[in-house]
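For reference, the structure is listed below as structure tokens.
Removed: one protein chain of the complex. Kept in place: all other protein chains.
Each chain carries a letter (A, B and C) given by its place in the written order, and its residues are counted from 1.
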């Protein structure tokens, strides 16, 4: 079985006027270590900036982070903008997606309806997201990881 | 208005096989300081011992304490025993009257049904019980206390 | 009059048979078979080994409900969700009074109604089989915790049932727990319990014994608690126990608590024979709790912080519902996790507080006054000495409900919140030590502008539940 193993590009950023940067700093490092090319747009990234970067780098995935509680407002129309720009990438969103003490299943449904392929809560370990993306992109684990798994 | 001001006797004790002594130690001191004659039977006092002491000292009130969660079992039939011994005193119970995280209003009803005139929870300040007993016995506050109130 | 001597083997057998006749389940105990059963248990259930080999304080909650399946569920929850390292089985009050009939009623009642009509697990009624089902269901060591003056049948059944740790002792489960049992009587009964534990130990099953350090839980001066721990440790050692965990209940002053735990370990090592492995257990605040879960969590955390600094071998945790009644399993687990978080955040830090050595020195000197008086009272025999010293008041416990102790000693906090002795009564203590306490308490009285009196003691009893450590007068100057 020959799987797709070449390096793939993901666009990462925090949407809206949210400035919580620590999470994406950790995600950038984890995705890079896992062999992805990460384009980190940083915090306070607009929908258009995500779309432009995805086009410019021919990204396989767009990873949106939001912590401050305005994710829903900030993401309205996002998938339209991506489509208009001709982006056909997997879209993930993660972080603290609702204001207050929400029920996560409801939140997940809200964001899936908005068009996201996967929705992660803030307890998500980066490894989970990496595993999910590998699955979605049908990428095999790297040599070293296989070694670790089989050892 | 001439109110009853002479010293009155109360019988105090912890019922059943309960050994929590700190509460009645505080109560003894507070009732004594408030001018009552306190007969403290200590912990692990049986229904019969309460009745005997009430008779022997012609008590105006019987104060039962229970902390360990078996109050209901320990108090079943208590008012019958008192009656049989000819005791006609006000009966109060207080402390931690149910096992576990109970709803106090329900607990109060249970112990009123068993025959207690007043039921107190464990947040009760001794002063509250003293005030209640003074009211039930129609006793005026002592000189010094009146002084404090009017000053 | 009894003395501190090992019960001979034939006497052990005789008593064993006698007490096993007290309740039908006693008949199921077979010592040799029980040894084999213990040997079959995995290392993860060997209480003494797990405790003694731990590299950081292990956490243990209190928990006991009447029915077996509920107890299994409860302990599984505390182990899984609470991440308890060691588990308890708290016994109900009827069993503590040897009223197995009433316990049986309560148990049947509980089974029918589904309500917890007993305040603990009636292990005697559940019998050897019931205990073993519990031991097998839980992948961690479990201790029997109770408060029973005569725990002989309870020990016989729970030891055979696979429990490898047993709390209590002749003083610590008498003085705070019961009014009428004489000390001589409880010592005799606990000599049997210890001897039975020793018999298992001889056969390679080291039953851990844990004297109950907090006593009345209410402002007990450290030296009184430690002296009693040393006596109970010695009595257990005489009967062949080789794993002893000495206890101490938090008073809330960090320096005094750390000093006390240090002193407890040091004096335990000194007083007990070399072949005994001495460990320590720290009980989070055992007095009245705040009627508010949020504030209770603060009390619990201060205990965790103290444990991180003193590093006892074990910590018995409280739940935020302590004030109200027996906690839900969720609240119980939450007390465990709050404690764990504080300990794990603080334990790697170097936190050396000034004055611990001095306070420890004072506690040790006080303790030696008490242990000396015991030996003098007993002409060298610790059993006789303990009985006589309690009798004369040379040894005493504040707020003791028991007729066997004077309960005349009264504690109060000093201006720094350390527990001192305000009323000495006949407690045997050197005058220079008394002078130190007196000076400390008079400094507090000065600060508060009031005389030392029982009012101060009462205020201190309520202080922590009212949100403070020291029971200061509400309005400065309202003498």
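By our rule, a contact is a pair of C-beta atoms (placed from the backbone, for glycine too) under 8 Å apart; a residue touches a chain by one contact, two chains touch by 3 or more.
Please read these numbers as outputs of a predicted model, since none were measured by experiment.
**Student:** Taking the complete complex into account, tell me which visible chains touch the one left out.
**Tutor:** Result for the missing chain's touching partners among shown chains: A, C.
**Student:** For the chain left out of this view, which of C:113, C:349 or C:474 touches it?
**Tutor:** Missing-chain contact among the listed residues: C:349.
**Student:** Looking at C:89, C:243, C:338 or C:360, which residue reaches the missing chain?
**Tutor:** C:338
**Student:** From the listed residues C:293, C:381 or C:459, report the one that touches the chain absent from this view.
**Tutor:** From the options C:293, C:381 or C:459, the contact with the absent chain belongs to C:293.
**Student:** Have a look at C:93, C:301 or C:367 and name the one touching the chain we're not showing.
**Tutor:** Among C:93, C:301 or C:367, only C:301 touches the chain that is not shown.
**Student:** Given the full complex, what residues of chain C touch the hidden partner chain?
**Tutor:** 252-255, 290, 292-302, 304-305, 333-342, 344-346, 348-355, 415-417, 464, 467-470
**Student:** Which residue numbers on chain A touch the omitted chain?
**Tutor:** Residues of chain A in contact with the hidden chain: 14, 17-22, 25-26, 29-30, 42-44, 68-70, 73, 96, 98-102, 122-123.
Keep in mind that, in the parts below, only the chains that are shown with their structure count from here on.
**Student:** Graph of touching chains, which shape: line, ring, star, complete, other?
**Tutor:** Contact pattern: none of line, ring, star or complete.
**Student:** Could you state the distance in Å from the CA-based centre of chain A to that of chain B?
**Tutor:** 67
**Student:** Between chain A and chain C, what distance separates the C-alpha centroids? Give it in angstrom.
**Tutor:** 53
**Student:** How big is the gap, in whole Å, between where the Cα atoms of chain B centre and where those of chain C centre?
**Tutor:** 31
**Student:** Residues touching two or more other chains, restricted to chain C: which are they?
**Tutor:** none
**Student:** Would you pick out the residues of chain B that each touch at least 2 other chains?
**Tutor:** none
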